[in-house]
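A quick write-up on the structure given underneath.
Note that one protein chain is taken out, while the other chains of the complex remain in position.
Here is chain A:
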Amino acid sequence: MKRVYVYKGFERFWHWTQASLIIFLAFTGFEVHGTFHVLGFEHAARFHRVASWMLISLIIFAIFWHVVTGEWRQYIPTTKKLLAQIRFYSIGMFKGEKHPTKKTEVKKLNPLQRLVYLGFKLVLVPVTVISGIIYMFHKTIDRNDIVMVSDFSLETVAFWHTLGAFLLMVFLVVHVYMTTTGHTPTSNIQAMITGYEDLEDDAEESEQQEVS
């Protein structure tokens, strides 16, 4: 095992800020949706809006970072070993099998992660964010002022936004759980906090599996 600096400073800042914003947005969003009552509709709606702009700015920074550092290549999807990865999570890990892929600083993500995270970035987040922006500006601008986004009914916009929110929450549950599948239950979370992770050496073989 070798101690490797896997997650850069910005990456960790981005990850945790995005995580807290998404959780906060879900909390306020589902209150606006009427699922529960904690802050009150007025505060929930206002906080949701403020946090949404923070998330949008964060996403813009993150896109810039991915492009500039070339980290976007991490997410290029591959089908190689994809089935093996799925088999590992559903059967292999119970039999004490070894992780089918190896994590390195230039290949942080396994094939399943690549596919899921790419879907997260290219489908789930855009659907939620874009429907959210349309929601925000929907038909609500006075006709004496600027535009009215009235071609889509608010019902449709709200449908996609809510669907996105539900799927994000499913992602959250599974994602958080999967972090416990590292070589110790907390090793992946620690790596995302400190940036450092013990990774398998090329020469040496480890009993435990890495990576979630």
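The rule we apply is simple: a residue touches a chain if its C-beta (ideal position, glycine included) is under 8 Å from a C-beta of that chain, and two chains touch if they have at least 3 such contacts; residues count from 1.
We adopt the following convention: contacts and distances are computed from a predicted model.
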Between "Alpha-E domain-containing protein", "ATP-binding cassette, subfamily C, CydD", "Octaheme c-type cytochrome, tetrathionate reductase family" or "Multicomponent Na+:H+ antiporter subunit D", choose the name on the UniProt record of the chain that's been left out. "Octaheme c-type cytochrome, tetrathionate reductase family"
Can you say which of A:4, A:45, A:59 or A:84 touches the chain missing from this structure? A:45
Listed residues A:54, A:86, A:127 or A:189, member touching the removed chain: A:54
For chain A, which residues reach the chain that was dropped from this view? 9, 12-13, 16-17, 20-21, 24, 32-35, 40-43, 45-47, 49-51, 54, 93-94, 96, 139-144, 148, 153-155, 158-159, 162-163, 165-167, 169-170, 173-174, 177, 180, 193-195
